[in-house]
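Excluded from the complex is one protein chain; the other protein chains are retained at their positions.
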């Protein structure tokens, strides 16, 4: 085990996978010369050369489109979106090509490709640099979507994404890159599609992922063992495919569900989770399903305003306390 | 009252609003010379000239971007997306400009703009011409989203959208354009944000919109008065803002909820509705919340395959029967 | 031009023409579902360009993709079956006309999104460059597509990375109901090549010899590591935008004149006969064989079974390890 940052963990995954498979290459804006905005590509050009670590023009449409073509041509592209906020520039490529190529051509081609998208709020990034957009891609059949919350999973899921012969969107939270955590020595892969039960508990299931997972864990610490001990904490890790069985099993045990994500609550991943539970195991519920997500506003710039839109620890505390006390 | 088609109803709305307000203009591909793929713009150039009814290059990014600029410059653009399936080409403009401009500039500017997007399945359109994408826009704060199911609402909502000083995405189903229905004589506007209780009933709430609304109605006819009489039918009409109060009030009366839409079930509008109900009025439910939506696959081409992905009347029948019989 | 090539060209052009005429008829008869866009009148472009390619080279195509698919070497049987929505089709009935593809011959797909294939070709070329396998890529797209951002970004990217790709703009004068001069701000789209420091040329797209000559320089350049080029083939869309198009936006005479003066097959035939390069027996034999071929493709398509509904749930993802 080593204690390294999230950025370093992703870098290890890149190094190992690029060393393992010569077909893997990475492209994006400012990744070779700069090493990525978050340092997440540092040193890769020295190890693998500028052919396999490519700075691109500011042409997200072309980068993603060419990535798709490159995958069809026998390579394994990893594409950096710079900020997930710009993913809309390549939306048609994702929606109409990436997600559909294998299916609409009747399985003639595989599309091994990873889209890395640093998402979420950071440092008063304001409306166009603070977004969590995973829900959009959950709704598009043909894409896998993951969102690790810690360095260990960041490494394991990135390796899994690169090895997956299907397109994977890998959301990595801007504010997690500097977060440190234990990462196992040696080779491991975190399977896509498996949630992780981070903590067992009997009276409330809390499902979260990405940065909000760390907030939920922090809140549990604050709340003390007695309360926190009743909480079963699930780190979703994969949005698509979603490990609904783990969630359902937990809810059947705890009878209460709280979902927490940084993305806008309306139409977010939490809505899908709530709906699946309300569809498949509503009879076990002893309380309303509570969702915490961003309010339906763009993220404002001012430090005085940002917390009013983005979920705060206080809300999580209140929801946990409220749910543990609630009965229908 | 007149019996006219959905396309004609939207055409009336365009004519009336363009006559009322000289700032309103419309642009898109093949709308002037051709009159729109569905005839929904026929005759407008004769009435209003080619300055106000503009054929554009195949440049959806520019069309939407320029529409936003034109709104800021004091006009009221109506933009035709040709097919909603191509909306991804302008996704960044919608996500990062259209939805955010008013807010991120602190209310300095209004953005009166309508994006018309013919969506849904039609005639074996296959993966890239059969999509229902409203859920993506529900998740983006700053946009209003409507989806009429009949000629009357089509006209009333389009007029409301054009008069709304905020950006509105108007989804009109490709397969509804030829549908006929009663449309009132004279001036009327259908307010955005109000669902319509199409039929009252005491034992099951069915929420739907757009083409699936017509399927649900057809199913109710098939089921006969005895069963159908127990069903309260709500046509959502507006996705954002959503008339959750009407839904909640109905569920509190009927204790059962079925949601039906053509869009992919996973992460669809139905998930949000189910989640809101599970959050705010779960204690009234006597049965699981059931959602019907497309299976998580792109829409296949072959007439032999398409029905396996897109919701069928049979599923609706089964769900209604099942729910009416169900008890937790 | 050796006789073999000429015979091959003629066979390909006729195969496209007869395939398309047949599809037109079968669509109007209600046998083929969906949307269908025909390549009639543009056969010389795909035929000439693809005759410069190896099977392992790549092409990307458009909504009007039958011609490219045939020219790249696909089997008309499996194409027709696909158009009929049958399990024996290239895409097992999941794609149809707008998504016709034969990855086995490097045909990376028709595309329902205008301009959607341009960057896919650049990417396939990038893969070839990275893998050093010597393959090149060609992207076919229309005049209308040349106004999409994908064109700009793709050509710029291909240029800065010297990708082995040839961009072939089929300027058939129309994008749906809009004449290209009203939507495109240049007389010659080839002029746009200069914006990316790459060679650009205009070819008479109805003269297969001219297209071949100009395309040959570009494919050669791509093979030699010289980077991308842009070829504009001026041609004409003889049929409506899609089968069923009432074509109210243009005069019948405009079409008739083109048909008369500019049909690429007619022009080819006149030239090869005049110059004694081929005999009318050569041509007639190919005509017969091709008619036969296409009609057995229709028979094959009709006889083939539809997929089972549950097959709709296959082909989305491939299992890991199957790569």
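Residue numbering begins at 1 within each chain, and the chains themselves are lettered A, B and C in the order written.
The definition used in the following text is that a residue touches a chain if its C-beta (ideal position, glycine included) is under 8 Å from a C-beta of that chain, and two chains touch if they have at least 3 such contacts.
Source: prediction; values computed, not measured.
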Given C:150, C:235, C:262 or C:290, the one touching the chain that is not displayed: C:150
The listed residue (B:73, B:184 or B:202) that touches the chain absent from the view is B:73
From the list A:23, A:116, A:129 or A:291, pick the residue that touches the absent chain. A:129
Of B:35, B:141, B:270 or B:296, which one is in contact with the hidden chain? B:141
So that we can see where the missing chain sits, which residues of chain B does it touch? 23, 25, 51-52, 54, 56-57, 59, 61-75, 77, 92-93, 96-97, 101-110, 112, 141-142, 144, 163-166
Where does chain C touch the missing chain, residue by residue? 147-153, 155-156, 159-160, 182-187, 191-192, 194-198
Those residues of chain A which, in the complete complex, touch the missing chain: 29-30, 33-34, 55-59, 61-62, 85-86, 89, 123-129, 295-298, 300-309
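Criterion: only the chains that are shown with their structure count from here on.
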Report back the single chain whose CA centre is most distant from the CA centre of chain A. C
In terms of C-beta pairs in contact, which of B-C and A-C ranks higher? A-C
Among all residues of chain A, which ones touch two or more of the remaining chains? 92-93, 96, 103-104, 141-142
Chain C residues touching 2+ other chains are 91, 93-95, 99, 111-113, 149, 316
